[in-house]
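For this depiction, one protein chain was excluded, whereas all remaining protein chains were kept in their positions.
First chain written, first letter: the chains are A and B, and each begins at residue 1.
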Amino acid sequence: MRRALTYAVLTVSALITVVPLLYMVSLALQTEAETLSADPVLWPASPQFGNFAELFERAPFGDFIVNSLIVAGVITLSHLIFDPLVGYVFAKFRFPLRNTLFVLLLATLMVPFFVRMIPLYVMMAGLGWLDSYQALITPFLMDAFGIFLMRQFIQPIPDDLISAARIDGASEMAIYRKIILPQTRPALAVLGLFTFVFQWNEFLWPLIATTTPEMRTIPVGLTLFNQEYFTLWHLTAAGSVILFVPTAVLFLVSQRYFVKGITLTGLR
Amino acid sequence: MLSHRKPTLSGRYARTAYLFLAPAILFFGVFFFLPIGNVLSTSTRTGPQADRFTGLGNYARAAADPAVHHAFLVTLVFSLAVVAGSIVLGLALALALNQPLRGRVAFRVALLVPYLTSVAIVGLLWRNILDPQLGVLNRVLGELGLPPQEWLNTHPLATIVAVTLWQGVGYTMVLFLAGLQGIPEVYHEAARVDGASGWLRFWRITLPLLAPTTLFVSVMAVISGLQAFGQAYIITNGGPGDATDLFVFHIFQVAFDSRDFGYSSAQSVLLLLVIVAFTVVQLRAGRRGEIQY
Partner (left out) sequence: MSFTRRDTLRLAGAASIAPLLAACAGAPPPATESGTFTIYWNAGHDYKAYREVIAEFEKAHQVKVNLQKYQWPDLRTRLLADFSSGTVPDLVEEPGSWVQEFALSGNARSLQDFVDKDGQAMGFPADWLPATVERNSYKGEVYGVQLHLTCQLLFYNKKMFTGAGLEPPTTWAELLTVAKALTGDDVHGIALNQDYTYLWPWLLQAGVRAYDAETGKVMVPREAAAEALRFQAGLVHEHRVSPVPVSSTDYSGPQKLFAAGRAAMIITGPWDIAPIKQTSPDLELGIAPLPSHRERATQLAGTSVFVPLKARRPDLSWDFVKRITTARVEQAVTEEVGMTMPRTSWAKLPEVRQNAELKAFADAFPHAEDPGSDVRLTGHYGEYTDLLKTMYQNIVIRNRPAEQELQRFAEAAEKAIRG
């Protein structure tokens, strides 16, 4: 009985989340006339798979994909290296100004990006980095979200493990790499996924920091399919479907780590 | 003073700590605190080029500006609804999916997919669905014999709250799932042996041990709720009237429509102070709730 109820609730929830997205897939397969119609088309009369090809004909969409992969990939890698290290320090070390630094760190999350955007843009222009991967990547190498996340997940690791290793004479770096990191796999999977998704969908900064079509990322490239007074929905939706594929694949790969099951979580 | 003493054990670890922190301090200094410093200095200036000094003029102006008060109130309501909704729904779904259910991977995927796509695309999609005249929802409702909805006009704020939850609930669910993985099964077993009911185990064991995750989720939800922007920018354009004039959307308009960077910077600083206050309170409460084991 209880199990049946759980299934019912989950099924309804899943339908609510998935069906609207299926409508996006439907839009991606409609003709332009169907998408512009005032009587919305639920599913196209004949699916237009050519819409995807049209994306590549009308814009350097291949470049957009490569750029998006490079930018989001490098940033995610950097987060996976730095965020757990800093999170570990805030979780397990006592040092002067710890709380102040932590609040300052969190404060960096509290300023809307576009407010920092113009000073950052001026800085990048001064460095001559506009329209380059450096400009797209460097401002996002770490963030407080990832550090805070890792701190929260490292905190429950017993202090005894660290003390014992110190007594055994392990170096601080070795403790971090051999004891802490292996225990944070679920959190790292979550961090990698969220960082990638966030960067992959980022719009404002790539819009501002790039000047040539060849340096654009997918979300910025998609705006090219908007006309002055209306949107080319079939192309925007087709691009959104493409945009969605890598994040979905990444999720399928990473979810194994954070939902592996209680029995496998290890040492305790 | 510290430097007069011989390095103690904790002193040595403090050095390690700062060594590990060095790249982060450099990074955040350059890419966050330099620009934030710039925002602070801009907030004391006025004019389209933000080149005339006005002291605290922009702050005084914000304090007396009914549009600012209104936007703040709208944002507060929006945030409270989103924070409460995402914690309750996210935790409930995570608990359901942490059981050995058939097809649970499929459910997890289904619930997280909206999060994997961008706020902009989600916004455009829902606008397309919800439009009373042109949207696909009213067409479906009509075919089912149900009356048409006009939620974007009748309940605009509730509608963008719902869309935000629709997109974000999978994300909180994943965080809670990851948190649940960190709770050693032995605690549950011990409680089961003692004959504790499911509810009791949830309140006494799961919830307290989830505290670090819950703290993280609620702090992040408050921060992102108070900074919500895309929903108003893409779906409602702040309207009808000023019904969904979220604070950050308002700041954006002041900056880029009115080109008053001084005034928008001052409002951002005020927002920063509000969020810091919220966060410090949450962290204090969280520290009491966190269990060390």
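Definition applied: a residue touches a chain if its C-beta (ideal position, glycine included) is under 8 Å from a C-beta of that chain, and two chains touch if they have at least 3 such contacts.
All of these numbers come straight from a predicted model, not from anything done at the bench.
A.B. asks: Can you pull out the displayed chains that the omitted chain is in contact with?
C.D. replies: Touched by the chain not displayed, across the whole complex: A, B.
A.B. asks: One chain isn't shown here. Among B:Leu116, B:Leu209 or B:Ile235, which residue touches it?
C.D. replies: Only one listed residue reaches the unshown chain, and that is B:Ile235.
A.B. asks: Touching residues of chain B against the unshown chain: what are they?
C.D. replies: For chain B, the residues touching the absent chain are 2-3, 14-15, 18-19, 21-22, 25, 29, 33-38, 40-41, 48-49, 66-67, 127, 131-134, 150, 152-153, 156, 233-243, 245, 253, 255-260.
A.B. asks: Go through chain A and note every residue touching the omitted chain.
C.D. replies: So the residues of chain A touching the unseen chain are 32-33, 36-39, 96-97, 114, 117-119, 121-123, 125-128, 130, 204, 207-208, 211-212, 223-224, 226-231.
The working rule: only the chains that are shown with their structure count from here on.
A.B. asks: With centres defined as the mean C-alpha position, give me the chain A-chain B separation in Å.
C.D. replies: Each chain reduced to its C-alpha mean, chain A and chain B end up 15 Å apart.
A.B. asks: Can you list the residues on chain B that touch chain A in the complex?
C.D. replies: Residues of chain B touching chain A: 2, 10, 13-14, 16-18, 20-21, 23-24, 27-28, 31-36, 38-39, 93, 96-101, 104-121, 124-126, 128-129, 133-136, 139-140, 166, 169-171, 174-175, 177-186, 209, 212-213, 215-216, 219-220, 223, 227, 229, 248, 251-252, 255-256, 261, 264-265, 268, 271-272, 275-276, 279-280, 283, 290, 293.
A.B. asks: In their shared complex, at which residues does chain A touch chain B?
C.D. replies: 3, 6-7, 9-10, 13-14, 16-18, 20-21, 23-24, 27, 38-40, 42, 82, 85-86, 88-89, 93-96, 98, 101, 103-112, 114-116, 118-120, 123, 138-139, 141-142, 144-145, 147-149, 152-153, 155-156, 158, 172, 176, 186-187, 189-190, 193-194, 197, 201, 203, 219, 231, 233, 236, 240, 243-244, 247-248, 251-252, 255, 258-263, 265, 268
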